[in-house]
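Reading through the structure tokens given below for one structure.
Heads up, one of the protein chains got dropped from this complex, but the rest are sitting where they should.
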Amino acid sequence: MPSLGADMESGTLVEWTVSPGDRVHRGDLVAAVETEKSVIDVECFEDGVVERLLVPVGTTVPVGAPLALITPDGTGGPSPEAVPPETPAAATPAPPPPEVAHAPPTPAAPSPRATPLVRRLAERLGLDLAAVPGSGPGGAVTRADVRAAVAPPRPLPSPPSPSPARLRITPYARRLAVERGASPQCLTPGGDGVIRARDIPPAPEPTPAAAPPPESPPESPPEPPPATAPTGATAGAGASERMRAAIAARMTRSMREIPHYHVDAVLEIGAVLERLREVNRRAPVPDRMVPAVLLLHAAARAARQVPELNGHWVDGAFVPATSVALGVVVSLRGGGLLVPTIPAADELPLPELMASLRGVAGRARSGRLRSSDTAPASITVTDLGETGAHSVHGLIFPPEVALVGFGAVVRRPWADGDLLGTRPTVVATLTGDHRATDGIVGGRFLHVIDTVLHDPEEWP
Amino acid sequence: MSLRRQTYREALREALAEALRSDDRVFLMGEDVGRYGGCFAVSLGLLEEFGPDRVRDTPLSESAFVGAGIGAALGGLRPIVEIMTVNFSLLALDQILNNAATLSHMSGGQLAVPLVIRMTTGAGRQLAAQHSHSLEGWYAHIPGLRVVAPATVADARGMLAPALASPDPVLLFEHAGLYASEGETNGAAVGLDGAVVRRPGTDVSLVTYGGMLPTTAAAAERLDTEGISAEVVDLRSLRPLDADTVLGSVRRTHRLVVVDEGWRSGSLSAEVAARVAEQAFYDLDAPPERVCSAEAPVPYAAHLERAARPAVEDVVAAAHRTTG
Partner (left out) sequence: MTTAPETTPDPLPDAEELPEDARVGPLRAMARIRRFEERCVELYSAERIRGFMHLCIGEEAVAVGLMGALADEDAVVSTYREHGHALARGLPMTSVLAEMFGRVTGCSRGRGGSMHLFDAGRRFYGGNAIVGGGLPVAVGLALADAMRGRSAVTACLFGDGAVAEGEFHECLNLAALWHLPVIFCCENNRYAMGTALEREHAQTDLALRAAAYGMPAWPVDGMDVEAVALAAERAAAIVRAGAGPCFLELRTYRFRAHSMYDSDRYRERAEVTRWKERDPVDLLRERLVAEGRLDDERWTRLVAQVDEEIEDAVLAAEAAPIEPVEDLERFVYSEPS
């Protein structure tokens, strides 16, 4: 059955203009078929002799089904006795089911009732139509029957769990409630019965200068920065619990949503520490720098050079940040932590970076963060060196996509060429969001940190 | 160039003259663009400066001269075709959709159609239902076209040059109500795909474009007196749509009102609202609101026409609904 149009699925043979034994030539019209549109002549593309007509007049067959057998010399085909010449089952290319083979050769008889479309579907799926129970008119096999016959049994839908009356709460308010640790069920809606952002109690503000209002500042990324969720440390037990709850919510979300990967590297930092000591010797005491600032500096530079890790995961896609806003994890003495931000950290000379670090850490610990300290970070650094921990494999602060960790500066055995000695080293880790990047990017990031730390031009 | 004050019409004319002067591949054609000076007097004086070869009066045959613009663009020229109003552009829709928007893709990237089509859109002058519609949203539906709607004098002055530089067909919609408006421009080019925050605010985002910008800005003023800080976003480009700017605004204000002179059903306003619902759902503190033209052909009678179009009070009321 030739395809005679883009939407033709099957055709009904309405006339044979040749008979077995006739000689035909390429281009001859040999039959007529009726489509949904009209009756169209069927053309022959071979030269030869008609051996057998496979489809009786009045039969509908799918496109692609053989209509007749033409042999080059009229003798090549299987003997006519092999298959009764006008068995309707022969119209379909699939081997006839056994019961059909025994049936009398009348067009109307035994094959299951099914439209050409269904037959074709069954053929494609390798399904024996005779074995499919039909649910259509007169027991006809429908498309749904065919699909059901091949589909794996579907699990029953679980019964609906009894749920309380649906809360009318805006999407934003729901999000805020989670972030502030408030249970939406305990909130009081406004006059229209809808819980909006304003109905979510603000996180307490322990000191006047502490956190900015919960609404994000202009130009904020999609989510409030982590620094705004927990608040100052001096607010007493209630505040501390709330901070714990906020950290819990944020980190749970991180763990739930972000597929983390970790890479680490041991960095040798002897030369740069030596240089730092020299600089510090000449500097007045208040201006002296701590080694941590070198690591922050290197991390900020790396964030600039590996922009795939500097930005946010928003609505299923990575949005790169336009500058490096370096989040710095500051552990509070009373427990908990804050993550103030150093904006454009990659552009600051070391002394200024040191001043910024000193500033934000002090303000965080005193609970007096400025609003500029709470700008959203594009990447965050956590340095647990003070604790003596060798390395830190942390969780990313969503919606950021990377966290840089540094352990303590430790003298380790170090081979320089063939010479073995000890050198000051630090383990740097990079935790990445696997949705945004792969481990190789994290590895590249650590390599850049290493390079920066070994580049005298980068030193103070 | 220093900052100068001029009308929207003058800004368009100056941009056309500059384009004709700076590139001999550029020419202007359309109905009555030459001797008459343009139906809205935008091209007044250009025939005298550039001659009839480059400022071409065409017969009233939109399909032929828009298609000729396509062919001329394929042949290496940079045509600017003026269609008197968007309603008339329907006579050339075959050429705009089936050829201009399609040839690059359908030819596997072999052909580019660097054509600019300018046309007037919008109601407000009692011209009734065959001269007043806002169909730019239809065109924004079509991949392959760039659709821009300058709403200010600076945009009117600055969008033509980038449009001519684009290798793709650009449709430039001029709202008839803006031609006499005044503003400042330094003549600088304005990019074709960026929305802009016309007025910052914190409580609700009013997203609009083209002829509805003045109405929306006035609504923002009024809201301000009530203590509601409205941010006004001018889309400028209807295709591609600068969703980031809109989403950024909604993420700050958590409320959205779209103001669009087109009809509501299946409109550009629907597209903006859908994008926000898809991509900023968890930032929404109220259902998005839309302020659109009445779902009727624009009528002649002044009071009916006024009622058909979005008005300042409609925008204010929509903003109130979002702020609860």
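A and B label the chains in the order they appear, each numbered from 1.
As a convention for this text, a residue touches a chain if its C-beta (ideal position, glycine included) is under 8 Å from a C-beta of that chain, and two chains touch if they have at least 3 such contacts.
Note that this is a predicted model, so its numbers are computed, not measured.
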Per the whole complex, from B:28, B:46 or B:68 the residue touching the absent chain is B:68
Of B:12, B:103, B:135 or B:312, the residue that touches the missing chain is B:103
In the whole complex, of B:45, B:167 or B:191, the residue touching the missing chain would be B:167
Contacting the left-out chain: of B:34, B:122 or B:144, that is B:144
Per the touch rule stated above, chain B touches the missing chain via residues 27, 53, 58-59, 61, 63-77, 79, 94-95, 98-99, 103-112, 143-144, 146, 167-168
Across the whole complex, the chain not displayed is touched by chain A residues 2-6, 8, 27, 35, 37-41, 43, 45, 63-64
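Note that in this section only the chains that are shown with their structure count from here on.
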Per the C-alpha centroid definition, the whole-Å distance linking chain A and chain B comes out as 36
Per the touch rule, the chain A residues reaching chain B in their complex are 170-175, 190-192, 194, 196-197, 215-216, 218-220, 222, 315
The residues of chain B that touch chain A in their complex are 200, 202, 248, 251-252, 254, 278-286, 324
